[in-house]
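Only a portion of the chains appears, each positioned as in the full assembly.
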Amino acid sequence: MKDVKIENMDWVSYKEITESGDCKIILPVGAIEQHGPHMSLNPDVLIPSYISEQVAKKGNKMLVAPAISYGYKSQVKSGGGNFFPGTTCVSGSSLEQYVYDVLLAYVNHGNREFILVNGHFENSVYLCEAADKLVNHCELRGMKVKVYLLSYWDFISDDTISKVFPDGFTGWAIEHGGVLETSIMLKIHPELVDMTKAVDVEPATFPPYDVFPSDPSWIAPSGTLSSPVKATAEKGKLILDECIEGIVKHLN
Amino acid sequence: MKDVKIENMDWVSYKEITESGDCKIILPVGAIEQHGPHMSLNPDVLIPSYISEQVAKKGNKMLVAPAISYGYKSQVKSGGGNFFPGTTCVSGSSLEQYVYDVLLAYVNHGNREFILVNGHFENSVYLCEAADKLVNHCELRGMKVKVYLLSYWDFISDDTISKVFPDGFTGWAIEHGGVLETSIMLKIHPELVDMTKAVDVEPATFPPYDVFPSDPSWIAPSGTLSSPVKATAEKGKLILDECIEGIVKHLN
């Protein structure tokens, strides 16, 4: 099967594919963040990377750029908070600048369309800002650049949700380290999941505000916002198939 | 009734209230953003300002700081997008720096607790970043500072929602310029709402991704994401009462 990862190409091959200017560059953006004691620190990198590659393989003239591994600070209500050992995050301005510069470099190669595949909720606004600044800068230079920004979970249907959560869905907001992410990891990187360590936590509930510095007592000691114990590789496949198909359908 | 607005005090009176260091400073943060042809550009400033004042009046040793009027860029799916005439937004780094500096100035007066009352969804992450940096900086200086960050709508209960939307709620995401904000404005600033200009749009639906530059065709020509026609001052009062009471209960 064709290799879609830019980093594995030599520059002449890359040039031949991209010089027509109609190639879409997919950039996975993730985070290094705790996802409970049962899972590695990199699901937010590995999942969008996997999806990006599958999309590129099914899509038409799409290439995958090396992923951005370190993302914006984990927030308590979406990622458990920025105080867990292993959660390794950068400031918003650093992320924004770094992503902006990377996209601009690909623009300078002649590329004009980009798909940012986000795997870490907290990154979203900074990716918006990077994309917005890129588009404005390129317009100044007389270039029409288009950036699509997506979070893979937005392509999951209610139907799939009801299959993945037959006992009821406790909501997107607290899926951090729960059934969804764990199932996907079980499918694509089972060696990085140890279900014997999965902790069966109650779904997290939070007060209707945030507080800084964060209050660690808001979070279960295991770090997940809901229980991963019902995760399976089959559920992971179901989710991935729908996301990949959906992204290809919308953005090819 | 007591005046809680810092800007209206002379400095000696302000000093007397705050020098014990146990006063809570409330900072409303909003945006200048279109909210449909039936409403002024400033609901995102006026609503959190009003709520802040009411909370301060009911609360214990709370003061309201002058509001930050210009907020982060309106996004298509939450505010209609940053291309409408009248939508007047700043970059994320400008907002973050400005808010950070303002909070730091209040810290330098001896204050240690802050409540950011947000009226514009898109501001949220930049307010997190400003709060996080402030807390870290103050820790370096040996000061324990606490920042609460809230968006007033997070204090609205399902019960109130069912009363405000007896025909069914189409979701928070598309409430921009709809029944919620319009009702509140009818209650607190009826002179800035003209219901004869309200456009009865269908609830907005969006593809599961964003695109830059934004595509204006995703948005109804009127600019609201749902219809404001069923807004009433009574509904506004219901919402406000619950928000104000909830904030006081949680943060007093």
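Each chain gets a letter, A and B, in the order it is written, and its residues are counted from 1.
Criterion: a residue touches a chain if its C-beta (ideal position, glycine included) is under 8 Å from a C-beta of that chain, and two chains touch if they have at least 3 such contacts.
Since this is a predicted model, take the numbers as computed values, not measurements.
Because all chains derive from one sequence, the complete complex can be expressed as a copy number, which is 6 in this file against the 2 shown.
Keep in mind that, in the parts below, only the chains that are shown with their structure count from here on.
One inter-chain figure worth recording: chain A and chain B are separated by 29 Å, centre to centre, where each centre is the mean of the chain's CA atoms. Residues 72-73, 75, 82, 91-93, 96, 122, 124-126, 128-129, 131-135, 139, 146-150, 154-155, 207-213, 246, 250-251 of chain A touch chain B in their complex.
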